[in-house]
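Yeah, one chain of the complex is gone here, protein chain that is, but the others are all in their spots.
Per-chain residue numbering starts at 1, and chain names A, B and C are given in the order in which the chains are listed.
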Amino acid sequence: MRESSSTLPEYGIGLIGTGFMGRAHALAFGNANAALDLPARLRLTALADADSARAERCAQAWGFERSHANWQYLIDDAQVQIVAITTPNHLHFPMAMAAIAAGKAVYCEKPLAVSLAQADQMRRSAKVAGVVTQVGYNYQHNPMIGLAREMIDAGELGEIVSFQGEFSEDFMGDAQSPWSWRCEAAHAGGALADLGSHLLAMARYLLGDVEAVCADVNTVHRQRPAQSGSAELRDIAVDDQTHALLRFANGARGTFSSSWLKHGYKNHLCFEISGTKGTLAFDQERLNELRIYRAGAPGRDGFQRLLAGPSLPGYAAFCPAPGHQLGYNELKALEVQALVLSLCGQGRRGPDFEEAWQIERLATAIRLAAEQQRWIALADI
Amino acid sequence: MRESSSTLPEYGIGLIGTGFMGRAHALAFGNANAALDLPARLRLTALADADSARAERCAQAWGFERSHANWQYLIDDAQVQIVAITTPNHLHFPMAMAAIAAGKAVYCEKPLAVSLAQADQMRRSAKVAGVVTQVGYNYQHNPMIGLAREMIDAGELGEIVSFQGEFSEDFMGDAQSPWSWRCEAAHAGGALADLGSHLLAMARYLLGDVEAVCADVNTVHRQRPAQSGSAELRDIAVDDQTHALLRFANGARGTFSSSWLKHGYKNHLCFEISGTKGTLAFDQERLNELRIYRAGAPGRDGFQRLLAGPSLPGYAAFCPAPGHQLGYNELKALEVQALVLSLCGQGRRGPDFEEAWQIERLATAIRLAAEQQRWIALADI
Amino acid sequence: MRESSSTLPEYGIGLIGTGFMGRAHALAFGNANAALDLPARLRLTALADADSARAERCAQAWGFERSHANWQYLIDDAQVQIVAITTPNHLHFPMAMAAIAAGKAVYCEKPLAVSLAQADQMRRSAKVAGVVTQVGYNYQHNPMIGLAREMIDAGELGEIVSFQGEFSEDFMGDAQSPWSWRCEAAHAGGALADLGSHLLAMARYLLGDVEAVCADVNTVHRQRPAQSGSAELRDIAVDDQTHALLRFANGARGTFSSSWLKHGYKNHLCFEISGTKGTLAFDQERLNELRIYRAGAPGRDGFQRLLAGPSLPGYAAFCPAPGHQLGYNELKALEVQALVLSLCGQGRRGPDFEEAWQIERLATAIRLAAEQQRWIALADI
Partner (left out) sequence: MRESSSTLPEYGIGLIGTGFMGRAHALAFGNANAALDLPARLRLTALADADSARAERCAQAWGFERSHANWQYLIDDAQVQIVAITTPNHLHFPMAMAAIAAGKAVYCEKPLAVSLAQADQMRRSAKVAGVVTQVGYNYQHNPMIGLAREMIDAGELGEIVSFQGEFSEDFMGDAQSPWSWRCEAAHAGGALADLGSHLLAMARYLLGDVEAVCADVNTVHRQRPAQSGSAELRDIAVDDQTHALLRFANGARGTFSSSWLKHGYKNHLCFEISGTKGTLAFDQERLNELRIYRAGAPGRDGFQRLLAGPSLPGYAAFCPAPGHQLGYNELKALEVQALVLSLCGQGRRGPDFEEAWQIERLATAIRLAAEQQRWIALADI
């Protein structure tokens, strides 16, 4: 075996879950290793899935060294330093708590937990244990979002005045789309938790704290087939769509919508942020673009479409020239990079458990405001 | 003089006001006569402006037979059957009431009045007097809006589920944009009255009654120069932006925004209406287009851009082929057509004083909800 | 009758033709009078149509003082100073020549004539007679096109390097779209004459002379029904689509396409002009917009969408604020303004017979290049 010229530290990854997000993580680790200038090497140490045959098959396909049917073994594995959790939402809590107890870094998919109390316990435990944590609000790792943040922070838009945000998809648009665990509140289901939380994360990332909310929660299809094509119906209690008013600590005001039955939209996490000097607009369905307007001479002003390009380091790592375009999976690789930077003490960009708890708190305030039909101050949550 | 072969009735127009909207009316009467197949002829009888020289100059330029400095003379003019009011908002009430008293049809610019009480009195008086009235919510006379209404009524979108609407401009975006009467509540100033009322009119036209609202009203620049470039500052109390949640009687829920300082937008009356079968989207900045999505086969669905064309009668009157495009002034001509049809007893499309009062009522509910920081039921207004 | 305070000269219009373009002219004269600050008044003196009843009916509807069945009478009418010709193409020549002979100004729809020889005779006669002429290439009167020209002339794009232009519609896209006079070469039919000539006019307006062309002319449907739904077929010889390469005298190179069977396009006169410093792009289907790119800092550059607004005088005459949008008919009114300015000796903007002959010459070169399958220098036409 050749001698490694590299003196980089190495982190062993233990990945729990082999569904779509499991594979997305596997791709992201590989791409981060190959394309990003990481201060450490990632080693695909172990993969866990309750179905042991599937675990082993995926481990081989994705390049993991070993597989486990029992996720606790993976957490206990001495060669695993990072536990990546991609299982259904209700399992985040036990797995993350076990990983924290074992002193491992935790990289958990969103939403962090199925209740605010759980989330609170998780962030406290992580803090006490001093482990690095990160939650998969991947959209904010988009270099174009980084650019938006930079513009806002540099005052290019002036004082921020308004936020209009929406995250709509239509995968539950058909009344015959069947029940799934996403339809259970106990699994953090519903459009607000599933989609809206991404938008809340984004709003906080770009504009900071929200102080008060008012909201309206709505279940359009109150029954859905128990299974695809089934005549049996199950009652649905979670929201199909949620609308809210937001008041930010910085004075900005705005609207928030999340829906999983707005026909025509597939990944429409979009927002407009406007200030005293300009406006910027983004839509995740065109993730390599940002539209910016700067107040200027009448008749010579207008929205400008910026295309992602190599002046943004996260883009340059993957594409040599503008217009080539990053894909969804590369946002995950950039998320992995943020995690590794945190682990190596080189800054912190990804949302950790503390921030994920703040996001849950905000979602909880929205739910409460809708329930009680009144404005809720975040300070009261 | 040639003998007229026409047996059409003739209506004499008396127009009050020579500002931008005055001219827009004058153009609209001319274009309606020449291009639209009206059941009556419009005669440009009299033009009134307090500045008599200006009144006469404009009368000649725009083809009116005579001019008056005193608007009451115009209303009393026996040859005037339609009184068109394009003066600042606080004058709508006395002029309209005088016209109603004289038994004339009234065509009044929006907003109808500077208070809900005034509006209420105007609609009651018009009803008692039995005169035809119309208010200048011109955007709904766009044939593409007519098509949207037709699609909704025909159930092409299924049951309506959501409404996201915004009317933003940026003409007050600069903190140095000076005070004007539009900054006075007593003149029905502020972004909600000036712009938002158009969007409320549109929402009601397309989706019907709103049952409850919650809202947030915000003045960003609390002082503005008394005049352009002046060092003297005046306090501003009206809203620069208003955000609201809407609940429609048909069950749809949604968001509402109006702003006159959202940089980059010039006439951004836009909305998305989504139902159980599809979604449609419109933006006044591209008034000849409508985007429609119909739920379909995965991978073969997608938003479709419809271009206005001669299959829509209001368009065909002005342009022989799709893609030629109507302009803003032709929407006013179509508004005039709606008025003439009402006068001739051939249907009623334009919003009358009754409907304009409903719009004011809704705006009032929004203001109250913001003031009292709570949901307001329209039934309580 | 009131005394006119105006000392403006007055021009009597004689309009020949009552089809769509006839009405567009009538609307344009009215709108020009009412909205544009003309150095003269236009009087709607006479309207001619071979069908005398129709002539009279339209004259009344459109506000003309009298009507004629014989167009020669209209030309001979002493109160007519401007003869406007909106008849089928083959009639342009005799009518214009008669008007020139009578010393009248001529405002003729495009294309100027049905042969280059005719066009040549017309421009020579007009020159000898010293009459003002103008041809209806209305799209260049769009204020956004004026802005484009201004940007190019001011060097904002640097040295011009390339032109990509296309004028496509789809009204002949269906193989069952029947024969019409537009399918006859003797009537200046075919996509190149009907649509392409507008694009050639635009290219010349913006970039000046073309020096050489190479081209490909193509008839896709070589037979069409004699009438709608008819089983009888007529042979078609004119082009359904034409593609060409252009070399401009200024060194720019480019492509040209015109088609009347390109599905999806309704009025797609579009072009991109690129220089050593930037690029601009326009599409007539969104006539109030211009996209401009200025070479700038990598990552902060991008195409900017300009919206027509009142900083452009031709726009300000009709709309008080950006985003309101001009329509097709207002471009005709601006064309009328250009004519009146020419008549009053205040500049010359509209293409006259001389320029229209140059456009025909260029179209002829394209046809010849296609026929002979070789490059043709304009100097040889």
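Just so it is clear, a contact is a pair of C-beta atoms (placed from the backbone, for glycine too) under 8 Å apart; a residue touches a chain by one contact, two chains touch by 3 or more.
Predicted model only: the values in this text are computed from it and were never measured.
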Among B:Leu307, B:Ala338 or B:Ala370, residue touching the chain not depicted: B:Leu307
Touching the absent chain in the whole complex: find that residue among C:Ala185, C:Leu245, C:Cys344 or C:Ile381. C:Leu245
Which residue among C:Gly22, C:Gly196 or C:Gly278 touches the omitted chain? C:Gly278
Residue, one of C:Gly14, C:Gly30, C:Pro143 or C:Gly173, that touches the chain absent here: C:Gly173
So which bits of chain C touch the chain we can't see? 161-162, 164, 166, 170, 173-175, 214-216, 218, 220, 240-241, 243-245, 247, 253-257, 259, 261-265, 272, 274-279, 293-295, 301-303, 373-375
Please give every residue of chain A in contact with the chain that is not shown. 2, 4-6, 20, 23, 26-27, 30-31, 33-35, 56-57, 60-63, 66, 169, 171, 265-268, 284-287, 307, 309, 318-330
Omitted-chain footprint on chain B covers residues 147, 292, 297-307, 309-312, 322
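Quick note on the criterion: only the chains that are shown with their structure count from here on.
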Chain whose average C-alpha position is farthest from chain C's own: A
When chain B touches chain C, do the two copies use mostly the same residue numbers, with over half shared, or different ones? same
Distance in whole angstrom between the CA centres of chain A and chain C is 54
Interchain centroid distance [CA atoms averaged], chain A/chain B, Å: 42
Centre distance in Å when chain B and chain C are each reduced to the mean of their C-alpha atoms: 34
When you check chain B against every other chain, which residues touch at least two of them? 265
